[in-house]
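Let me begin by presenting the structure, written as structure tokens, before commenting on it.
Complex shown without one protein chain; remaining protein chains in place.
Now for chain A:
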Amino acid sequence: MDLDELYRLLRGSHVRAQGVVDTIRDPLLVLGPDLTVISANPAFYRTFKTDREATIDMPFDKLGEGQWNIDELRLLLEQVIPRSASVFDYEVTAEFPHVGLRTMLVSAQRLAHPDNGQRVLLVTIADATERRRVEVEKDILIGELDHRIKNLLSVTHALARQTDVAGRSADEYRDTFLGRFEALGRSMEATANGRTAELPALARAVVEPYMEGDRDISVADEAKVDLASNKATPLGMILHELATNATKFGALSVPAGRVKIHWKLSTDEDDVSWVHLNWVETDGPETVSPEATGFGTRLIRFTAERELGGRAELSYRREGLIATVSFPR
């Protein structure tokens, strides 16, 4: 209900108006020209856990423990009667006795008694604490999202720049870049919405695009390993580099070739649990060590050491590559 309507009701039947005022959920005060309280509605007493004794005939700025004793607010209220000004949503954040820290929005409007012309102030107080809290949380969330978007742009930029162009057609460059980009997305997806990534699900998600046709990639079912969220993306990117390398040069470049992904756990002397993940290629073309360190090899080593806090061993056996990535869980 708006103030005009309230005003009309107040002019009409006193009893009916009293009922309306009593059921309004927001605290209401009627103040005299000297800003002392003439009356208060039940919501006022309820909200501020106070009573008539401590409220009626008290100066507005002495209510509670003086939370409304704000020079600026008093000046605004003092203008309402002589100038017919109004106060709209003046924000007061304070520690209220028995109530705690609250953010209140104060609005005030002049009312004139229809019979004797006495002017009073109708003050409404809305508790905006919850709304403010939600707004602050929303701002934090938006800030976090903004940070992630900016980060993702930078990471994408880095991937695009470091994906090799030498000796490649534009098609090849695009496919290699998009493969990495997709692996990043799949790895991030594994931990989206606060989910815990786990083996074998993460490994399956990353190699799935390479399982087209009758390519033979088997991912062990056991043991299920929960991965900290900051380990999932790095491990996913490592697996993707191994897969893309295998389709170009390794076992997955020929029909008979196979890849097995399996892992075991160990506990070191400091009682830290380690994951040892093996990528084993067999029945592929004869394998030779690459002459130069490409982006893929570099990513595997860099990531295993600096991001996973472990190590990667790449063993180019004649019968196929064995990669072992070991890292603390």
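Here are some notes:
Everything below uses one rule, namely that a residue touches a chain if its C-beta (ideal position, glycine included) is under 8 Å from a C-beta of that chain, and two chains touch if they have at least 3 such contacts; residues count from 1.
The working rule: contacts and distances are computed from a predicted model.
Not every chain of the complex appears here, and the one that does not is recorded in UniProt as "Transcriptional regulatory protein AfsQ1", selected from "Molybdopterin converting factor subunit 1", "Putative D,D-dipeptide transport ATP-binding protein DdpF", "Transcriptional regulatory protein AfsQ1" or "Electron transfer flavoprotein subunit beta".
Only one of the listed residues, A:T47, A:T191, A:T303 or A:S326, touches the absent chain: A:T303. Residue in contact with the omitted chain (choice from A:M237, A:A312 or A:V325): A:M237. Only one of A:V120, A:L159, A:A251 or A:V275 touches the chain withheld from this view, namely A:L159.
As for the chain not pictured, it touches chain A at residues 147, 150-151, 153-155, 157-159, 161-162, 184, 230, 234, 237, 295, 298-299, 302-303, 306-307.
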